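Moving on to chain A:
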Amino acid sequence: MILLETLYVAPPTLTAQAPVLAIIVPLLGACAAALAPSGRTGWMISVIASLFGGWMALAVATEAMREGAIVYVLGGFNPPLGIALRIDAMGALLGLLIGAVGALAAVFSGHSLVAEVRTEKHTLFQAGFLLCQAGLVGIVYTGDAFNAFVFLEISSIGTYALIAIGEGRDRRALPAAFNYLILGTVGATLYVIGVGFLYAATGTLNMADMAARLSTLDQNASVQAGFAFIMVGLGIKAAMFPLHGWLPGAYAHAPSLMSIFLAATATKASIYLMARFLFEVFPDGTAFGEAFLTWVLAPLAAAGAIICSIQAVFERELRRIIAFSSIAQVGFIFLGFALGSAQGLSASVFYIVAHGLMKAAMFMALGALALSIGARRLDEFAGVAREAPWTAVAFAVGAASLVGTPLTMGFLAKWGLIEAAIASGQIWIAVVMAAGSVLTVIYVGRIMEAMFFRAPAPGAPRAKEAPLGALAPLLALAGLSIWFGLDASIPEQLSQAGAARLFEVRP
Partner candidate 1 sequence: MADALHWVGGGLVAIGAIWSIMGAVGVLRFPDVYTRIHAASLTDTGGATLMLLGMAFLAEPGIVTLKLFFVWAFVMLTTPTASNALASAAYSSGHRPRIGNFEFMRGNDSPEAATKGESRP
Partner candidate 2 sequence: MLVAAGVAGLVVAMALMIVRAIVGPSHYDRILAANSIGTKTVLLIALIGFLFGRPAFLDVALVYALINFVATIALMKFFRYRTLASPLTAAPEKEHKNG
Partner candidate 3 sequence: MSWLASHFNYVIVVALMMAGLFIVFSSGNLIKRMIGLALFQSSTGLFYISLSKVSGATAAITLDAGSVDGKALASQLDPAYVQQFGVDGVVYANPLPHVLILTAIVVGVATLAVGLAIAVRVREAYGTVEADEIEALSRVTAEQAEPAR
């Protein structure tokens, strides 16, 4: 907590407006980038706007830690009449993750975009990237169920086209983007239907008001169906196990910038929104909610964690391995939710951050390698550690965190989840976690073996170390994984404070 406050320095007038500024600065940045005369200017605008957005997210986090939860009223009309942003410590943590990864990815894009996307598209690409960022921050900050849908769509519509731009390198990006568009829109529409059912039962759209009204209401058919639709809709967006079909293609074929940013943040925002509906909007302890956690969420999450890890073991393209690993990790996160305890929730949120940072580092390392070699398959990466040691080391740090090596953030995250599972007596969840980790070791081991211990194939294109402008954000991300592995006070305090607050309100 002390650390957080020392990090954040700003005038109080700015702090008071930070929640909305964290959303609208990237938004304005997007407009400015679209108007920018050259790709270089667009990149600078993107970096500045992302950094400013990240700074504001820091302000929000500081405030949320101090106040417990921030309510920012928009338009001068108190909820439920107007729309309000409502940010508790966990939301602030997620916002911080989005801001940090967004800023680092924006810096990195200075090199990767030039290599991957045609020059005349750079300004619009940066505009789309910033829109996506604004939308994701909006999803985690808003306190209004319908407003969340609008932000979901802002981030998605920007994303679809940006993934499709990956066709310059691999035409499979186009059908992947189209599939994502179809499934993503179906998911968002199912979410809207669910919100409609809740609105029919409560007459309000504000989440807090909804929660208050639902707790006095009989759990009738339409409320239950609303809940189911929201879960399925957001489950598609969050790549929950049987609904994850869009993810591998989208992550594997998108331009590097989008892979980094999406892998670290996009599914995470939807997962967090799901958590809010699970633990904030719906009254705890109802038979229906309990049954969902025990009989639907937990088995699916466990199945996803195991099956997708196995798929990752047998996959040959490196980016697809990491994409499948992401789905498996989402399964771990949902296992934490399924515990239905404050400890489980806070462990899951911590895991979200850990996973976001490590996946960002891994995809960014691949992006940095893609600057010099156009490799896709795992064996094409043989021996890159000798040619690009720093990049490979950063990748290895991310991978180590993914496996759960001590001294990395991933270790603390896994440990926290297992602890929470044991504390609530669900030993089988701990066992699934352990089994998933073993599988993770296998596929990460394959990657490491190829990168570090195999000699490069003769005649293969030589990898080169990425230029400093691309290496610096990469090392920063890897450094964050290690820093939080040594001293996790910032994410830990925020996630625990948020979870404790939620479960205190509804014991």
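For anyone wondering why these and not others, all candidates are chains of the complex that A comes from, given by their letters.
Annotations for the structure displayed:
As a convention for this text, a contact is a pair of C-beta atoms (placed from the backbone, for glycine too) under 8 Å apart; a residue touches a chain by one contact, two chains touch by 3 or more; residues count from 1.
Small disclaimer: the values here were computed from a predicted structure and weren't measured.
Looking at chain A and the listed options 1, 2 or 3, the chain it touches in this complex is number 3. Interface residues of chain A facing candidate 3 in the complex, by the touch rule stated above, are 146, 150, 153, 157, 160-161, 164, 167, 170-172, 174-175, 177-178, 181-182, 185-186, 189, 192-193, 196, 199-200, 205, 316-317, 376-377.
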